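Complex shown without one protein chain; remaining protein chains in place.
A and B label the chains in the order they appear, each numbered from 1.
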Amino acid sequence: MTTTALELRDIHHDFSGLQVLTGVNLAVAPGERHAIIGPNGAGKSTLFNIISGRLRPRRGRVLYGEHDITGVPPHRIARLGVGRSFQIINTFPRLTVYQSVRSAVVSRRGMRLDAWRLLDGLDDVARETTEVLDLLELSDRRDTPANALSYGEQRELEIALTVAVRPELILLDEPTAGLNAEETHKAIGLIRRVSEGKTLVMVEHDMDVVFTLADRISVLHYGKMLASGPPDEIRRNAEVQRAYLGTKHSVAGADRAAG
Amino acid sequence: MRRNVLIAAAIVLLFLVPFGLDTLRLRVAIEILYFGLFAVSFNLLFGYSGMLSFGFASTFGVGGYAVGLIWKHLGAVPLPLAVVMGALAGAAVGLVIGFFCVRLRGTYFSLLTLAFSQFLFAVALKWRDVTRGDDGLTVTPPDLTLPGGFVLNMGNALHFYWLVLTIVLVCLWLAWRFIRTPLGNAALLMRENDERAAFLGYNVFGTKLIVFTFASTLAAVAGALFASFQRLVSPGALDLQTGTEVVFMALFGGTGAFLGPFLGTAAYILLQNWLAKTTEHWPFVIGFLFVVMILFMHTGLVGLLGRSGPVQRLLRLNRSPAEEPR
Partner (left out) sequence: MFGPSVYATQALHGMVYGMLLFLVSSGLTLVFGMMGILNIAHAAFYMLGAYLAYTTVAATGSFWLSLLVAPIVVGLLGAAVERGLLRRIHRFGHAYELLLTFGLFYMMAEAVRWIWGNYTLEVPTPALLTGSIPLLGSQYPVYRLFILAFSALICLAMATVLLRTRVGIIIRSAVADGEMVSALGINTPLVALGVFSVGAALAAIAGVIAAPFLQADPAMGAAILVDSFVVVVVGGFGSLLGALLASLMIGELQSFGILWFPAFAMVFQFLLMAAVLVLRPQGLFGEKG
């Protein structure tokens, strides 16, 4: 009977009294690519942190399929098939690309606490890791430590880590933040590839990325969902235009410069 | 494989070492063996998992007291069995201490481990009925009859060396194996970025607790060997001084290589023995060298050896990229 991959019901959150989310509702259908947009400070990252278990909302429920994941610790949510990336690069600085991605693959295979088998001898883990690296075109950097990668490559590694656990629900937090036009173009193709057949929810400032990729768009404005719908509808929505899109280019540009 | 030949040769050499040493030096070699194991287990926690414990002497001391009490109350339990029981005691204490400590990070973790070790120190000092307080508990390991009928005499430094070497090698092999398993890899993730690991599905608390307990177990083995060799265990075995020395030993050798701390222990003990003959203020020199190391030579002694060559191949049984800045 489940028709939503992810559903948020009346989410409230505040930081020491400062209201950040005031009753957010959202429903994402399975297989949908859903973008959440909104000005800085609208609460997008907070919302992501609530979905992925980093924060527990003050009120409201987070439903993932038939699981109620409100306030469930991050590792349990991850094991249910939710993978997330981070706006600020959040990788394993001194591990190589291969070691990092392999750690995610090991986790997906449920071998996290295996204290007997030797990691280097696990051929299927190696194969799967290589597949992910190939998919993300990171193979030629496999032995480079994460902190020695270029910024664009670190972004790719962010996504690689996220998808290597083969999540059913992929959460990407500003996957193109700080990338130049060419890198952004590459990232769009990459995100399209890795989200094939999966549910994708992304927070994004770059309107080109949003309108190219998203099947549906939700606009978060000062703690509330202003609108939710297909791209064309959002583009035409008067309220959204007033609040946000009317100054589309300047807003997106300013955000990118600030982020 | 060439490395296996090297390892085998090194082990044979280690068993033959005593024939080239007088009793005094042999005693130093035995000291290096169990302190080396102690330092390697410390490094499982610090170098591999990023948890800097200032109270790592806790379980070292527990291992020592455990074997002392076993032989006092249960009679002539063979040494290997007593050591295993001591290890279990260390595991139990490590599990309890770890349960409280591993939730904390950074300096807070270090301080809480210190608090626990001071607490255990006070217990050892004051619970005189069991520990004999300041006087220390006499430890009397019984002679060990091997399956072939050969008797290892505990008063014989040569026999004791072989026994300690065997136990230490087994423990090192376990530790080395451990870090190459998925769980050992998870330990690295804890050091690098435990939060991200959680979003990949790793249970941070559980992983850290297991690593903490495992390291504590090995430390207890080292402590049990220490007590058996010294034939005495006193509160000093779990005080801050012991906890400090293991930090020095591990960092002198280099926390980025599996056997770095072992090398560091050898260097530390030899240096200390030599310095103590030269000046009564040897701790100053040790402290000075330590500060210089931290400032300029993060990689420790193993860093000096370079990255290739047979010694290197032996010591870097598993490279950990810990020597790089973040």
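Just so we're on the same page, a contact is a pair of C-beta atoms (placed from the backbone, for glycine too) under 8 Å apart; a residue touches a chain by one contact, two chains touch by 3 or more.
Quantities reported herein were computed from a predicted structural model and do not represent experimental measurements.
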Which displayed chains does the hidden chain touch?
B
Just one of B:Ser110, B:Asn193, B:Ser228 or B:Thr265 touches the chain that is missing; which is it?
B:Ser110
Among listed residues B:Ile11, B:Val170 or B:Val291, the absent chain is touched only by B:Val291
Quick one: which of B:Phe119, B:Trp176 or B:Phe205 touches the chain that's been left out?
B:Phe119
In the complete complex, the non-displayed chain touches which residues of chain B?
46, 50, 52, 54, 100, 103-104, 106-108, 110-112, 114-116, 118-119, 122-123, 126, 240, 244, 247, 251, 281, 283-284, 286-288, 290-291, 294-295, 298, 325-326
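Assume only the chains that are shown with their structure count from here on.
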In the complex, go through chain A and note every residue touching chain B.
52, 73-75, 78-79, 83-84, 86, 90-96, 99, 102-104, 106-108, 111-120, 122, 145, 147, 161, 165
Help me check something: in the complex, which residues belonging to chain B touch chain A?
177-178, 180-186, 188-189, 192-193, 195-204, 206-207, 210, 321-322, 324, 326
